[in-house]
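Excluded from the complex is one protein chain; the other protein chains are retained at their positions.
Order of writing sets the chain letters: A, B and C. Residues in each chain are counted from 1.
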Amino acid sequence: MAISLGHNRYGKAETRVVRIYRDDERHEIRDLNVSTSLRGEFADAHLLGDQGNVLPTDSQRNTCFAFAKSHGIGEIETYALALARHFVDDVTPVAEARVEVEEFCWDRVAVDGVDHAHTWVRRGQEVRTAAVTVGADGAWVVSGLEDLVLLKSTGSEFAGFLTDPYTTLEPTHDRVMATSLTARWRHTGTDDDWQASYASVRRSLVERFAAVHSLALQQTLWEMGRAALEAHQGLAEIRLSAPNRHHNLVDLTPFGLDNPGEVFHAADRPYGLIEAAVVRDDAPPAPGAWQDLPGFV
Amino acid sequence: MAISLGHNRYGKAETRVVRIYRDDERHEIRDLNVSTSLRGEFADAHLLGDQGNVLPTDSQRNTCFAFAKSHGIGEIETYALALARHFVDDVTPVAEARVEVEEFCWDRVAVDGVDHAHTWVRRGQEVRTAAVTVGADGAWVVSGLEDLVLLKSTGSEFAGFLTDPYTTLEPTHDRVMATSLTARWRHTGTDDDWQASYASVRRSLVERFAAVHSLALQQTLWEMGRAALEAHQGLAEIRLSAPNRHHNLVDLTPFGLDNPGEVFHAADRPYGLIEAAVVRDDAPPAPGAWQDLPGFV
Amino acid sequence: MAISLGHNRYGKAETRVVRIYRDDERHEIRDLNVSTSLRGEFADAHLLGDQGNVLPTDSQRNTCFAFAKSHGIGEIETYALALARHFVDDVTPVAEARVEVEEFCWDRVAVDGVDHAHTWVRRGQEVRTAAVTVGADGAWVVSGLEDLVLLKSTGSEFAGFLTDPYTTLEPTHDRVMATSLTARWRHTGTDDDWQASYASVRRSLVERFAAVHSLALQQTLWEMGRAALEAHQGLAEIRLSAPNRHHNLVDLTPFGLDNPGEVFHAADRPYGLIEAAVVRDDAPPAPGAWQDLPGFV
Partner (left out) sequence: MAISLGHNRYGKAETRVVRIYRDDERHEIRDLNVSTSLRGEFADAHLLGDQGNVLPTDSQRNTCFAFAKSHGIGEIETYALALARHFVDDVTPVAEARVEVEEFCWDRVAVDGVDHAHTWVRRGQEVRTAAVTVGADGAWVVSGLEDLVLLKSTGSEFAGFLTDPYTTLEPTHDRVMATSLTARWRHTGTDDDWQASYASVRRSLVERFAAVHSLALQQTLWEMGRAALEAHQGLAEIRLSAPNRHHNLVDLTPFGLDNPGEVFHAADRPYGLIEAAVVRDDAPPAPGAWQDLPGFV
């Protein structure tokens, strides 16, 4: 009975790269959190402690900073592709590279109504993401967003559900529905207009969340995902993960008050967690690398 | 040698109150985190375990929800004043009440360019705050904001500083300056136009941060605070707490690249922490209750 | 070109179940965070908004509490198995259930040197975990631990590594090595002695971390995983994820001080992240369900 090394990978997580473009007086900013991860011929590092094939994670961090200068950070997908391709092409033992990027967005500050040239305020909690994988099967780009916090105060029901001996929930035809959305969408190609497709997908998601009369969060997610795929032909698949941020109607009758959908307690835990993928039938299948993205199978 | 009970207080922290206004088809939302704290004749609760004077924290929570309905949540300062006055006026053993409120703001979602009637997305990380104290000395209102994250990519120096044997820092005449601002301002009265004064103070802070050519974060804070007091006569004092979110220029010369203020590492810890108060000379002095606000003396 | 629903699942996350055993004067405590997730015939919930097959997540939460009483919480693996089997066996539309449990451990308080019957203090940051999947392919049990924070102040090198044009790191033959370990191990059966195997695996991991003279974190992880599999025949595989909590030697020469491995800066970000699986060759293959465990493929 033998014991073997199985899957393994290593890299540098959460390098906080900030790039200022100061080509003229009006600066631009890119604010990123970059994680790299490499697979390849690293068995001896484990079995023998031989580091001859191991590019230090410190060097990977340096590369993230250097590429921010030499290649620039236009869109995070192009930056991540450049990094991942570099590791696979230029570092011999590397067979596959994954680069994940979170982008924190900033709004330009206005002074006396005029946009300021070099001052910003952080925009929202929402984070734009990219996860790029380059390996023997080619390159794959998954774009996404995290912590997009949405709430609608009506237009949401939950009724007609299955009951069992542990069911005490009452059906409702008017509730608050809120979530902190994570979405990830896989592109069929590697040269999309990343900014435009991001804006398009985000708009589809937000607008459908608002417009759909919801019979369940599942239905809303399906409608959101479908709208995104319909609006953008370059997408093979979108995956949505939506915690149900429960807003419980507070019983005010002990205090002589009615509460027709007005006062809620925003609960922390537990929370429902609804996850769904929406896929385009003729799209190429998901690569193995897609499996271990944040999210689910 | 005797041992005595000293200062004490108790209350319910972090009640998450969400209030929907649905008077017509266009809903409004208020999303709060409310903490109450009471002082008074509570010695026997400690010394004897006698709860006869102790209004349960559970009742305080209920009151937060009930007042959201009965008194409404116009501005958080008025809501907090109503709660604090109620505890002092209507609960006999209570001598002083503090109510602290955090407000999480939401932006209305647009669908096809039109504001949606009942769907929102969380706005920024910024939190609006109010801390109201009602006691024998009257009522005091302190408004504020937290987590207002600001960054400027130039227009900031740090040079000419004191050096000692432990100083290795080089002076710089062009750096990134970033902070996550906490500000608290004390009103001279209790019936300000809270929304207007909030907007006015916030604008002063942000615009001065952008416009001042900074020789030090201390100077910027002073200018910000002074501008806020100048713009709003109803303020007695403003206190600013500003962690210096260091953006360290990355040395790219080992990789044959120059870096003229373009690529930075956003560091986590440690961080400078600069705190300053700006006060109006003829304003009434700060009450004792101001002392234990979040922040510093 | 059609668009379809892909993989989907839903459940209740993070139900905080605390179970007190008070069969005699000496109480026992189990403190859990339980998450359930179901797959099955839920297409209509998405496509049509029809909830007829959907057992509310609220009912799943109720079941977690009820089973804590009716089935008890002996070991978290048996509790999770009971829950998962119930969902698959008793709720018709459910084809597969995943139950994930975190256990927070407590130490009994001593008073005058004697263990107290009903008072505890939280033990460490370490969390014991179980993830149980029940589906058409049978039942799978994965045990684990999280946030086991380990540090060794010597006996760790990193040298002889691959260099590239972005490498500036100097090799070292004596460094601090620290990590916050996550480990997950898959059992071949479903009726192990869970408490004993947990203790055995944990001991193997900790003792090897201490005893191995480390040439790299990869080598240490391999040795830890191999020791765990060797010590416990019932394990098919173990997966380890180890952030490298860098402790950087501080340069004290500007202050006229040497620093022979004595003063370090504990850095936050970025950090190396090393992940590896160690597998038993004759063990049954990992089921599909193993793929989407927290961790990696």
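What we mean here is this: contacts are C-beta pairs under 8 Å (C-beta built on N, C-alpha and C of every residue); 3 or more make two chains touch, one makes a residue touch a chain.
In this text the structure is predicted, and so the values were computed from the model without any measurement.
When the whole complex is considered, the residue among B:206, B:263 or B:277 that touches the unshown chain is B:277. Contact with the chain not shown here comes from a single listed residue; of C:43, C:162 or C:206, that residue is C:206. Residues of subunit C that touch the chain left out of view are 15-22, 27, 29, 31, 62, 65-66, 68-70, 106, 109, 111-112, 116, 118-126, 148-155, 176, 206-207, 209-211, 247, 250, 252, 254-255, 257, 259-268. Where subunit A meets the omitted chain, the residues involved are 165-166, 168, 254-255, 268-269.
Residues of subunit B in touch with the missing chain: 1-16, 35, 37, 42, 45-63, 66, 90-91, 93, 158-164, 166-169, 214-216, 218-219, 221-222, 226, 229-230, 237, 239, 243-244, 269-282, 288, 291-292, 296-297.
Just so it is clear, only the chains that are shown with their structure count from here on.
Once subunit B is excluded, the chains joined through touch still make one piece. The chain pair sharing the most C-beta contacts is A-C. Inter-chain centre distance (subunit B to subunit C, centres taken as mean C-alpha positions): 38 Å.
With centres defined as mean CA coordinates, subunit C is found 23 Å away from subunit A. The multi-chain contact residues of subunit C, meaning those touching 2 or more other chains, are 166, 168, 269.
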